[in-house]
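The other protein chains are all here in position, but one chain of the complex has been omitted.
Coming up: chain A.
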């Protein structure tokens, strides 16, 4: 499977997961209000969760089938991310280089995100699920750095 397709799938899944978690966060806030006696009921919008499960299932099925066709074992097909499936020593070297860059990106991004979390009391009134967005930014940066490192090396 092409690297750009895998990257797009990862970004879509991450975005959908974030959307579903924002819904859960909203429901948890309603539950908290209910418990403190300020609310009547808890309403969960199941559309994001349903769409996320549907698309993740389709993507998971496609990726697993693709890896099984390439003679990978069940464990590798189900658990190992597609971008880490290496067929020889050169691909292992490329992965190692991309992982190194992703680690460096994490070292720079983490303090910025922790600093961004300090804005939570200000932003939470307008956007209660702000911490979820901030936390999702870290895997997004890592996935992106990994992808662009590999793409540059493969050119």
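Everything that follows uses one rule, which is that a residue touches a chain if its C-beta (ideal position, glycine included) is under 8 Å from a C-beta of that chain, and two chains touch if they have at least 3 such contacts; residues count from 1.
Definition applied: contacts and distances are computed from a predicted model.
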**Request:** Have a look at "Binding-protein-dependent transport systems inner membrane component", "Hydrogenase formation protein HypD", "Helix-turn-helix domain-containing protein" or "Sugar ABC transporter permease" and point out the UniProt protein name belonging to the hidden chain.
**Result:** "Helix-turn-helix domain-containing protein"
**Complete:** Note that chain A touches the absent chain at residues 87-91, 93
